[in-house]
Structure formats: structure tokens, C-alpha cells
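This is the structure I want to talk about, given as C-alpha cells.
Every protein chain but one is kept in place in this view of the complex.
Chains: A and B, in written order; residue numbering restarts at 1 for each.
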Amino acid sequence: MSTVFERELEDLKGKVLKLGSMVEKAISDSIKSLVERNSKLAADVIDKDPQVNAIDVEIDEECIRLIALRQPCAGDLRLITTAMKITTDLERIGDLSVDICERALELNEEPPLKPYIDIPRMAEIAQGMVRNALDAFVKRDSALARDVLTRDDMVDNLNLQVFNELLFFMIQDPRTVSRAVKITYISKYIERIADHATNVAEMVVYLVEGKMIRHMAVPGAN
Amino acid sequence: MVKARAIKEMLLFNMLRLAVIIIMLSFFIVLYFLAIHGLKVLSIPFLIEMPRSGMTEGGIMPAILGTFYLTLGSIIIAFPMALFTAIYMTEYAETRSKIMQTVRIAVNTLVGVPSVVYGLFGFAIFVKVFGFGVSILAGSFTMAVMLLPILIRATQEALLAVPNSFREASFAVGASKWQTIKRVVLSSSAPGILTGIILSISRAAGETATIMFTAVTFFTLSLPDSIFSEVMALPYHIYGLMTEGAFPEKQVPIAYGTTLVLVLLVLSLSLTAIILRINLRRKRKW
Partner (left out) sequence: MSEKGLKELKSEVKNLNFYYGDVHALKNISLPIERRKVTALIGPSGCGKTTFLRCVNRMHDLYSHNRYEGEIILYPEGINIISSSIDPIEIRMQISMVFQKPNPFPKSIYENVAYGLRVRGIKKSQILAEKVEKSLRGAALWDEVKDRLNNSAFDLSGGQQQRLCIARALATNPRILLFDEPTSALDPTATSKIEELIIQLKDEVTIIIVTHNMQQAARVSDYTAFMYLGEIVEHDKTDKIFTAPSNKLTEEYITGRFG
């Protein structure tokens, strides 16, 4: 086993984790910018997105290089291919955080509609899913990864709840429509973030167990 | 530093060259010496006529013929036995068994036994006990016994030189042991075996002590008519001419001539062996 290759694999994992933490921060910052009505923070998150994309590209190129030059097999091969796929999901999460920030910027110009309760809760769950999925990736803990999959339902349900609540607002008072719709978007974005976190977790299960469980029904899902 | 090493290299190289030159020189000096003394006697009649007038004139034909018969006889007797023994030792026997170790020691020892010992042995057994008398038969058997260890070893070397991968390849295609030996081992080692035979022939041609008590006499009236006849032989003829002749002025040159014939015979046999080996090797190179 080449020590160079060992080091390259460690570096790869490190890069994925770095991307993960950047993206996690983007999620929390984006929600913060909404709840605290901090437009500067939102603008910051948007500015930092190119960095996220750059690391995504860097990781992809490194993975291709490793496949070409090291002919990885078995566990190493799965590590490299899952790293490529996980990165894609993480980058998408980054983009979704940017979307949240853009909506936040708009909402911050208008008077607040109602206190945000469910949205931060959703975001917290989603962020936790991302963090746990990445932990599972590093620790090769497939039980933790499977646990992440179960939380997706909670986020889906909260999304539905938010939507119904805002629908009620919009029916009551048409002047709230502009703001309400933007908030439903944000809720949708968070729900999508949770979906991407689920993808990451499924890839981690493949990495550890060698079994593809993507696109299979998770017990308890609706 | 470098200069000293270069000088040492050059010195060594020239020492080696000198050794080779000395050897070549000795060889040519011997030949030259023989030629000077013997050439004047050498002629076609010399080779095909019977000796006359008490070995002072005439030819050495019976000696040539005698050497020929003895050599042929000994090879015919020795070779098949040597071949089978060598095949058994290399292809069949357990190399590490006590019996095989004993056989190997025996063969290696016998190679070094002086030929006069074989001569006495042959005298006791073949001439006396078997009752062949002093004859071509007794001489051939005696010579065969002497050649056996040499032939066995030469044949064995040739067989051992065949790489085991050939044998395995043959077995892996479904050949039996004997088929493998016949078709692969023997055909590959034929050049080596042939060389062994030819070198044995040239050894046999020059042997004196082995045939002294068992086959030869100094003078026969006629050419041998059966395998029970005594014969003359080239080496013994030389010995006889130099020690028992009454007319040295005539006989010494004849001795030199005979020596020349013998040397040329052995030389040409060796050359044949080399040429044959080169030719056969070319077809089988591996």
C-alpha cells in the first residue's frame, strides 16, 4: 500500500469535511440572517459561495486523478466514488443556502410577517442531518447514517405544516402573499437540504456496507 | 589510483594470455616434433600394408584394424548399459536415497581408477575366469568396464542439462514418463550424449594398459578372423617398437609414424565431436 496513496485518501476526506463544514455554516448563517434580519450576513454567505464551488471542483478532479493513477479497489474505490457524489450534494446544499439568503434579503426589506418558529426548527434538524451524515462518513458509522435517514420525515412534515400555516395567512390577508410565498420557498429549500443530506447518508451506507440503498423506500417513510 | 588498477588489470590479462600461449605452443611443439620424426614414414602404403621383416618395414594396418575393432566393441558393450543406468539415475531414482548416493560415489571413484587396474581386472575375469583368452572379446569387455563410469557421467550430465520445465510441459500435456524421456529428454540431450560417446572413443583408442593383458600382442601373422583372436593395436605397437625392437634405426621412425597416426586419429575424433555438437546444438538451442 503506497503511503502516498494513504495520504491522498486522508487529504480527500479532509477536503470533503472542509466542504461540509463550510456548507453547514452557510445553512446556519442563512437562517440567522433571516431570523435576525441581518442582510449583511446574507450577503456574506452569497459572496462565499464561489469558494464552495471551487472546492467541489477540486475534489472532483482529485477523485478522477486518483482513479486513473491508483486503480483503487473495494473500500478505497467506494471511498473515492462516494466522495465525488457526496460533494455534489454538499455543493447543492450550498446553493440552496444561497437561495435562502436571497429570499432573506428580500424579506428583510419588508415588515416581518410572524415570528419564525418552525423554520429555524426545520433548519436545525436539516443541519444536524448534514453534520451527522458527514460524521458517519468520517467514522464509517453506517448506523449513524441510517439514523439520519429517519429524520427526513420530520423535515417533510414540518415543511407541510409551514405551508399550511402560511396558506391560512394568505387566505386571511392577501397583502401577506408576497412575504408568505417567499417563506414557503425558504421552507422548500430547507426540505431540499434535508433530502440532499439523506443522499449523503445513503452514500455513506454504501461506503461502509457495500450495499446500494439509494432510491429504496426507508422503513417508516410515507 | 586509477592508474594502479589499470596496470594490475593489464598484468593479469597478460599473464592469462601467456598461459594460453604456452599451452598452444606446447601443443604445436609436440605435433611438430612428432611430424619431424614421423612424417617421413607416413604414406598410403604405410596405412594399409602388413608389417614385414620383423617390423622394420611395411605398414601398420593390423594395428589400425585392431584399434578399430577394440574401440567399436567396447562402445557397443558399454553404451547401452551406460545409457540405461544414466536414465535410471536421473529420471527414475530417488536422488537422496542411500542406494543412489552409493552408486554416485562408486561411479565417481571408478572414473579415477588407473587403467592398468582395469587391465588386470579384465585379465583375471574375462581372459581367465570367463575363458575368452587374450582376444578382441576380452579386450572389448575390459575396455567397456573402464569406459562405463565415464560414459555414465557424461550421459548423466547431458540428461541433467535438460531443463525440468520441458519435462513438466510434456507431462502437462498428458505424456507418460517413458514418452517424455524418449521424445523430449533424449532428443534434447542427444548432442551431449553423442559428444560423450565420441570422447570415450578417442579415450579408448589411446588406451594401452587396459588392452595389454587382455587383447593385444606385438605381432600377428594375419588379420584377426574372429572375436576370439588376438590383435595388434596402435598404442601397444608404439610401446612394442620402442622397447622390444631389435632394429631401432628402422623401428623408431615407424614408432613416430604410428604415434602420428594415433594423434591424428584422436584429434580428428575430437574435432568431429565438437563440430557435431555445434551443429546439433544449433537446432536445439534453448
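In the analysis below, contacts are C-beta pairs under 8 Å (C-beta built on N, C-alpha and C of every residue); 3 or more make two chains touch, one makes a residue touch a chain.
Everything numeric here is computed off the predicted structure, so don't read it as measured data.
Undergrad: Indicate each shown chain that the hidden chain touches within the full complex.
TA: The chain that is not shown is in contact with A, B.
Undergrad: Among A:8, A:76 or A:165, single out the residue that touches the unshown chain.
TA: The one listed residue touching the chain not shown is A:76.
Undergrad: Consider the whole complex, including the chain that is not shown, and state which of B:57, B:168 or B:244 touches that chain.
TA: B:168
Undergrad: Using the touch definition from the top, which of B:188, B:214, B:229 or B:258 touches the missing chain?
TA: B:188
Undergrad: On subunit B, where is the contact patch with the chain that was removed from view?
TA: 94, 163, 165-166, 168-176, 179, 183-184, 187-188, 283-286
Undergrad: Footprint of the hidden chain on subunit A, which residues?
TA: Its contact residues with the unshown chain are 1-2, 5, 71-78, 209-211.
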